[in-house]
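Here the complex is missing one protein chain, while the rest keep their positions.
Chain naming follows the written order as A and B, and within any one chain the residues start at number 1.
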Amino acid sequence: MPTATATQKFDIKKAVAELQKLGADLYHKDFLLTWQKNDAEIHAVLKIAEILKEMHARNISARMFETGLAVSNFRDNSTRTRFSFSSACNLLGLAVQDLDEGKSQIAHGETVRETANMISFLTEAIGIRDDMFIGKGHTYMKEVAEALDDGHKRGVLNQRPCVVNLQCDLDHPTQSMSDLLFIKNHFGGFDKLKGKKIAMTWAYSPSYGKPLSVPQGVITLMSRFGMEVELAYPEGYDLLPDTIKVAEKHAKKSGGSFKVSNSMESAFKDADIVYPKSWAPFKVMERRTALLEQGDHAGLKTLEKECLENNAKFKNWECDEKKMALTRGGKAVYMHCLPADITGVSCKAGEVAADTFEKARIGTYKEAGYKPFVIAAMIAACTKKDPAAVLAGLMKQNRGRVL
Amino acid sequence: MPTATATQKFDIKKAVAELQKLGADLYHKDFLLTWQKNDAEIHAVLKIAEILKEMHARNISARMFETGLAVSNFRDNSTRTRFSFSSACNLLGLAVQDLDEGKSQIAHGETVRETANMISFLTEAIGIRDDMFIGKGHTYMKEVAEALDDGHKRGVLNQRPCVVNLQCDLDHPTQSMSDLLFIKNHFGGFDKLKGKKIAMTWAYSPSYGKPLSVPQGVITLMSRFGMEVELAYPEGYDLLPDTIKVAEKHAKKSGGSFKVSNSMESAFKDADIVYPKSWAPFKVMERRTALLEQGDHAGLKTLEKECLENNAKFKNWECDEKKMALTRGGKAVYMHCLPADITGVSCKAGEVAADTFEKARIGTYKEAGYKPFVIAAMIAACTKKDPAAVLAGLMKQNRGRVL
Partner (left out) sequence: MPTATATQKFDIKKAVAELQKLGADLYHKDFLLTWQKNDAEIHAVLKIAEILKEMHARNISARMFETGLAVSNFRDNSTRTRFSFSSACNLLGLAVQDLDEGKSQIAHGETVRETANMISFLTEAIGIRDDMFIGKGHTYMKEVAEALDDGHKRGVLNQRPCVVNLQCDLDHPTQSMSDLLFIKNHFGGFDKLKGKKIAMTWAYSPSYGKPLSVPQGVITLMSRFGMEVELAYPEGYDLLPDTIKVAEKHAKKSGGSFKVSNSMESAFKDADIVYPKSWAPFKVMERRTALLEQGDHAGLKTLEKECLENNAKFKNWECDEKKMALTRGGKAVYMHCLPADITGVSCKAGEVAADTFEKARIGTYKEAGYKPFVIAAMIAACTKKDPAAVLAGLMKQNRGRVL
């Protein structure tokens, strides 16, 4: 039996009732990009995630599937996300079957349509990570989703499995929503996030080609909650223009703000939260995608060399105690999607100083700890007509998850 | 909850009663070759498959194992069959553990006997795909089965796991029985299949070395149901002589017919069903087996080149609208085990024209959709002393598979 780290304050019944009131409808839909979801839908997923996390802490079974498959399709290596997805599916009662296409193969059209159906006869959820190729990942997920719609409508599939974006070229919703729950609980509620300043900044790393989906996911989501979002990066390290527009629109609507600067210090100044993380410029990622498609290994090597040299100009973009001292009361919450490049630990010079990371370490673990429940919540929201009723039923059943 | 695509006409209780009456006994046996099974046994598996498919559509749990392992042993790559097997096992409550021996390794004698026991202490089913080597696949499966018999009799194993042939050098029973259920339901019953003409034909493909088990499985099974089976291929593309004999014998007994020709047009003429599919001549497969065993890479390259050149002489063996027009009323059912080599889609020239395939596409998906249930039925039939009673119990329990 798990040691109860259940937060006594969290009232599951109340939360289920609030979920019901939200009136969100994600049934037979997918979770691909947060900005395609309305506020009620975002809040519904967050609410379900918190309910599931609390049920786990209290040893109440959240099994809503007696049998059923979940498909994991990782087109890029991943340990953390793989375990988060496995954990999420297992919590709900689904068994994971990996779909391994080979990392180099980019399936198109006919193949996607057919494969999506062939793997789905008894499947309830499909988690996809495809973040390597700019302009491809989200497109691929949409193709899968459309094939499932078609297969379900035409009687090939008894059920419509949901597609969950486990990271694409545009967004990383399971990460950004875990990040959001972490700071929401840190500050004591969504209303407390209003007016808080978050610095989403680039940071130096000796590696190259890190995806853009984390910063893009963070600026587009946090700007919905009335936060003061400052995105900072060295000149040239732009994100996809479309995601900038989304962040601007969200900030306007929510009464927060969105600002882009080229100074880590500017972003850290009076920040309540800092999120320093390396990424590659989106134009580099576009060139890389083209080279990968052409199988141009020499070109890829040249590009890598060029990028690493350029990165090296910005070694001072490190999150250290000096920069942390600039934040509000010197006490900003440090966030990272992990693993961080820690100076003197995982590399010679990296995103964050060792002492700064060590102080924040357990916090980042807890931040990551929301992810399995966020994924489970997305699956529950998209496969249940009335998730609140299902959760109420599980609470009433009150079956021990563990004897 | 799955959208009910349940066929209202299908009466599960009646089907269970019919299953009971068949009096088939597959308990503690394996499912390796359809022609080793009597009619009652074939019908029992088909009946269980249809019952399980209907239970799934109606959201009734078919879980007959609280715990238990299923072993998947794929000696050749496979996405579709892997998912079908995983789905089948999961539907019944079994967890899949892959046995990965490395594709190049051919285990013999002592190793097979030992490994079969070592992986089976808590195992209920073993699915094997071994179709690369003529004269090997079925032999290997028999060795595994004998080792399990021995281990079970001598007290090593508490239970006797069943072996399910997921494709060998001789037969592909999970495919042919899915194919059979598809046409049985298309035409409205087994009695409606009598006298129907099925054209099992070779078709051009730019690849080489495709297994013979699909055509062999189809001609040997369909000939049992009183169908007019015409097998057509270009000279030299013979199947294993033994399977031809089986088809002849079955046709005689069932009142159907079996004919071999060298003309796609002849086979398509007035056909009710067409199944155009590429394969390699069995003599080529024999040479290939020898070369693979010798590790003769140069020899393999030469053989491949030779075969592709020979294939290229028969590019006109493509299923297109012209040939379809020869079929009964121009409306024959098109079948394929998928993936098909579609001209202009997956290759320059292939087994089937794009427009012909597109018309049949959803049909082929539905054809494939029987496979998980056929596999599950084989496992249920071979591991339960009284599968009808188990199914009746599950119907009475009427537990929702999904909340």
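Annotations for the structure displayed:
Here, contacts are C-beta pairs under 8 Å (C-beta built on N, C-alpha and C of every residue); 3 or more make two chains touch, one makes a residue touch a chain.
None of these values were measured; they are calculated from a predicted model.
The hidden chain makes contact, of the residues B:Gln97, B:Thr139 or B:Asn310, with B:Gln97. Summary of contacts with the chain left out: across A:Gln20, A:Ser61, A:Thr289 or A:Asn310, the touching residue is A:Ser61. The chain that is not drawn here is touched, among residues A:Lys305, A:Lys331 or A:Arg399, by A:Arg399. Check A:Ser263, A:Asn310 or A:Ser346 against the missing chain and you find that the one touching it is A:Ser346.
Residues 64-69, 71, 95, 97, 99, 101, 109-111, 114-115, 117-119, 121-124, 151-152, 154-160, 383-385, 390, 393-394 are the ones on chain B that touch the missing chain. Contact between chain A and the absent chain runs through residues 1-3, 5, 56-57, 61-63, 79-80, 82-84, 86-87, 90-93, 95-96, 338-339, 342, 345-346, 362, 365-366, 368-369, 371-372, 399-403.
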